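With one protein chain held back, the other chains of the complex are shown just where they sit.
A and B are the chain letters, set down in written order, and residue numbers restart from 1 in every chain.
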Amino acid sequence: MHTLIRTEKLSKIYPNGTFANKSIEFTVLEGEIHGLVGENGAGKSTLMKMLYGEEQPSAGQILIDEKPVSLASEFDAIKAGIGMVHQHFMLVPSLTAAENLVLGKEPKHPKSRTFDFETAARVTEELSKQYNLPVIAKARVADLSVSMRQKLEILKALYRGARILILDEPTAVLTPQETEELFVELKALRNHGKTIIFISHKLKEIFQLCDRVTVMRDGRMIATHKVAEIDIHQISNEMVGREVRFEVAHPPFAPGAKALEVRDLAFVDDFGIAKLKKVSFALRQNEILGVVGVDGNGQTELVEIITGAQRALAGTVRANGAEITNRSPGYIRHHGIAHIAEDRMTVGTALPASIEQNILADRYWDRKFSSATGFLKSREMSAYADTLVKEFDIRCKSAKQPVASLSGGNMQKVVVAREFTASASILIISQPTRGVDIGAIEYIHSKIMEMRGAAKAILLVSSDLQEVMALSDSLIVMHEGEIVAYFPSAASVTDKELGLYMLGIKRQSDDEIRKVLHE
Amino acid sequence: MSNIKKFFVDRESLAPALVTLFAAIFSLLAGVVLIFIVSKDPVQSTKNFLLAPFLRSYNLYYLLIVMVPITFTGLALCVVYQLRYMSLIVDASLYTGAVVATAIGTLVSLPAGIHPAVAMIASGIVGGLIGLLPAILKIRWRANELVSSLMLNYVFYFLGSFVILYYLRDRSQTILSSMPFKQTFLLPRLIPNTQLHAGFLIAAGFVVLVSIFLYRTRWGYEIRITGANPRFAMYAGIPVTSVILYAHFISGFLGGVGGAVEMSGLYRSFIWQMDPSYAWDGVIVAMLARRNPKFVPLSAAFFAYLRVGADFMSRRGDVAFEFITLLQGMIILILASDKIVNYFKERQLRKQILKNQGGVR
Partner (left out) sequence: MIHFIAGVVSSSNYWFIVLRSTAPILLVTLGAVITAQAGIMNMALEGSMLWAALVGVIVSAATGSVWLGLLAGIAASVMVALVLGFFALKLDANAVLSGVALNLVATGGTVFVLFALTGDKGISSSLPSKVLPTLTIPLIKDIPWIGKVVSGQNIIVYIAAISVVAIDFILRRFTVGRRIKATGENLDAAKAAGIDPIKIKFFTLVISGILAGFAGCFLSMGYTSNFTSGIAAGRGYVANAAQVVAGGTAVGSIFAALLFGLTDAMATYLQNIGMMPELIQALPYAVTILGFVVVTWVRDRRENERKRKLFASAATKSATKKEKLHGV
């Protein structure tokens, strides 16, 4: 088959220093549906942004039809026949579907040169019929459903003459029924001769839809396979593919009293999607309870509600017997909860502030660091920060330097140093090792186990299945905003079995799940 | 020596300091160029502009007097700039503070010493409450704090002059003036036969107080963390909304006190015919000080030097005093464009990483 897109040693380094793509050799054949998989941060989005002219390569080149092209902007990419459906739709809510469709290439009245809305609407309806992607041409995008917005995005690309369609995690925002519908439509597009690049981290979908699949990890391209020739485990190994298996010494499991209790938690996002549906569980002292699930199944919202960053629609959260539902993060911290935030760059640290300031941000008010009259004890503060820098092995010149100047792993150690020394009995840990080097990972893991030994109750959320399995005492699995399984002993379950629950293929009985409440 | 160096040199990088220095030098050069364009005797005018404080001792004292109000507004703006807010309400705080002080200075009888102190506290509180308004409008209704503060400045200016005209005016005077202040209200002069008043020391005291507040107390710590990353501050348990509110109260409080100090120090009655707009000077003072109060005296002295030079030159020649405002605008433009510096910083970083990675494999 004809090679449509090829990249040669394509690399991308962002201004903040992130090495997002390392010498990528990526090939797409004409008329195929090509899957692109990898964990968060593997570099999929960056690669696609370069193909769509949104980001410029730091090195290497892109070839279309075996001819080198320079894609300096989205405009160039459109001209080269590339269309992209972004994860966050690139639509203007206050304009109609038809206006969005023709944006940048608008039909005009021949005489007055004014915008020809009727033609735009007609074109939209015709295209919609031709490719069997139903949209309401004259409705404002703000009033369209999510799946219709997505169809509009696909039509937008087709209107601009796209031969190649890139879809960035299109199913993340869809219900299972809508996903099936989309797959039928995408296969129809392939039969129309279009080439499709499909980005996902749901392996099941890759097997349903794609002809070939490319795996990315840590900014590198690992392999490309024909889907028919491999199985799901090989891909998942390649995706996670850590050279080092986590060997964590597990002292015997002796759970204590209930520390955190979550009941019937519900949450609906701005798009009206129910992200949490009656989630209930309990967490005990000396226990690491792992939360397993494909990203986007409600884990983030669950953590945000427990820690006060988000308000629940219904349900209660209790910490050590005290009700903390929908209280401020400060109140919740005072009730014994510490939290390693999923995103250390925007939430977990204040980048321009110093290491010392970051470490003390949740305890500067303590009598150890500020007097009864409110004066800071700066000597005690820097001595304390220096101790933690040493204790947690944060590699830096001094605790006075801004956190922004640290590497990802050391930045995360700053967060860990703060949260693990907070006088909290409950630790909510999200993605503790995302984007962190191997050395730091091992260190953070050993610290987590140390915390368990210190009688803390730990909720561990990570999209790294191996990590959760290695560290946790017990597990819950989340799927589409619900807990679908509870395993009292993490050691007695295989990753294969977990996968079935994560993908929603299997589900425990309500009675089995209720055991996580320990009543 | 190393302590002095530590005091003045930013630990993080020299780039912003260099931009500041560049802006200062540029403003002086631009001033000279403008003088040469319009003046018939450019050499004399330039000399008057650049050397005013050294040509007459009066000018030197004048420079110190000018520093007082702009130190207060500069400090006030340092506090809100620490939050990355851009409210200019300190203008209304200062003006209204001056009006409140006038009322207390003319209508109330108190013993000397206590009289101006009471006025400063009252003006500070009124100024602080006014300072809260743009913050509330922003938090509750997402009103751009700069726009709302500028309009509130007009509102409070008109309200203030209404109060002076209808309640405090001295009708025996032909020009607009309040009744004369009571003797007990006046601050002492520091040096006889000059206008240099004790307000200068009060301003210096506030520089120390605000520096301590921002860098040595838990509330200042909260303000700095909130400014550095509000989401992080929230996550770490800092009560962000109340931090924003009290920072704005303090900022307005400083403006109010500044108004009262001007009245009791420099004047014998309220005679402002229009809004002196010290907030704009405060913008430049705070920006040059890089929102750190300890640098405020330095940048206030620099700006007062420009002002006094422009004033002296304009009274002795044919160049309008207002060209100082023009220079002020240019300095802000340069300081706001520090993205140029960032560009070079980023390029440096990229090179380093490529080197560390040993090139692209």
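Throughout what follows, a contact is a pair of C-beta atoms (placed from the backbone, for glycine too) under 8 Å apart; a residue touches a chain by one contact, two chains touch by 3 or more.
Just so you know, these numbers come straight off a predicted model, no measurement behind them.
Out of B:Leu150, B:Ala198, B:Leu245 or B:Ile271, which touches the unshown chain?
B:Leu150
Please pick, from A:Glu54, A:Asp386 or A:Asp437, the residue that touches the omitted chain in the full complex.
Candidates A:Glu54, A:Asp386 or A:Asp437; residue touching the omitted chain: A:Glu54.
Spell out the interface residues on chain B facing the chain that's missing from view.
Contacting residues on chain B, toward the hidden partner: 34, 38, 86, 137, 141-144, 146-148, 150-152, 154-159, 161-162, 165-166, 280, 283, 318-320, 322-330, 332-333, 336-337, 339-340.
When the complex is taken as a whole, what residues of chain A touch the one chain not shown?
Output for chain A: 52, 54, 73-75, 78, 84, 86, 88-95, 99-100, 103-106, 108, 113-115, 156, 160, 268, 270-274, 277, 313.
As a working rule, only the chains that are shown with their structure count from here on.
Averaging over Cα atoms per chain, report the distance between chain A and chain B in Å.
The separation of the two C-alpha centroids amounts to 45 Å.
Along chain B, where are the residues that touch chain A in the complex?
Interface residues on chain B, with respect to chain A: 11-12, 216-219, 221-222, 224-225, 228-229, 231-239, 346, 349-350, 353-354, 357, 360-361.
Sort out for me which residues of chain A touch chain B in the complex.
9, 11, 13, 15-17, 19, 22-23, 58-60, 307, 309, 328-334, 339, 341, 346-353, 357, 360-362, 364-365, 370, 374-376, 378, 400-402
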